[in-house]
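Presented below is the structure to which this report refers.
The complex is shown incomplete by one protein chain, all other protein chains being positioned as in the whole.
Our next item is subunit A:
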């Protein structure tokens, strides 16, 4: 929801980045305020997933220009784990499997690490068990999730629910959902979206990266951005997503090109 005079959570200016010498982001601008839900859409290879990984601090990407401020701090001065503790959360497109590490132990470590950083009490295993089971109800997860290895042998839908469960536990300032709808059947999509909607509030912000309009039927964005060739080339309201669904992406590029030629 858009609140007047809400504080800026994320401010991206002229962001350029490359991987293995290939430039992927070419001057990206984006401002996200508390309470807002943003959707970034665009064709394959436009740089959407790269953008979300750069915000989280993945070492494979090199930032070559521009600035990113998170809650008034230079994001690039922070290590990936510091960003997470400060409230940047990335729901992975492909959550990583960690064989041998029990989900409940992993969840408790991450919860307690972030809590400690925020000057709050840690939970012992019994307290945490109560806490996490309550959160799991939100996502209609069965308790046996806790006893399994992290993401190992999980179905696509189970992995995504495990991601949103962690989002619910860690209470981030900025949640980036990278293709969260991919690999979800319609029931799982409804459950995951319902979870996200309950977590959205006036103190946090959500950036969804997605191919398809489908997810946006469930999580209604305040802004829709179209990304192409490493830049945001058009921004609109939720109706823009419907237009993209109907007409594809090509017309946005063409319109944009015509506009810049007219300006010249």
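Going forward, a contact is a pair of C-beta atoms (placed from the backbone, for glycine too) under 8 Å apart; a residue touches a chain by one contact, two chains touch by 3 or more; residues count from 1.
Here is the rule we go by: contacts and distances are computed from a predicted model.
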Query: Given the options "Energy-coupling factor transport system ATP-binding protein", "Fe-S cluster scaffold complex subunit SufB", "Exonuclease SbcC" or "Iron chelate uptake ABC transporter family permease subunit", which would UniProt use as the protein name of the unshown chain?
result: "Fe-S cluster scaffold complex subunit SufB"
- prompt: Of A:40, A:84, A:139 or A:177, which residue touches the hidden chain?
  reply: A:84
Query: Out of A:50, A:104 or A:166, which touches the unshown chain?
result: A:166
Message: One chain is left out of this view; which of A:106, A:131 or A:212 touches it in the full complex?
response: A:106
Residue of A:96, A:126 or A:246 in touch with the missing chain, whole complex considered: A:96
- request: Considering the whole complex rather than only what is displayed, give the residues of subunit A touching the chain that is not shown.
  value: 56-60, 79-81, 84-85, 89-90, 92, 95-96, 98-102, 105-106, 109-110, 113-114, 117, 149, 166, 170
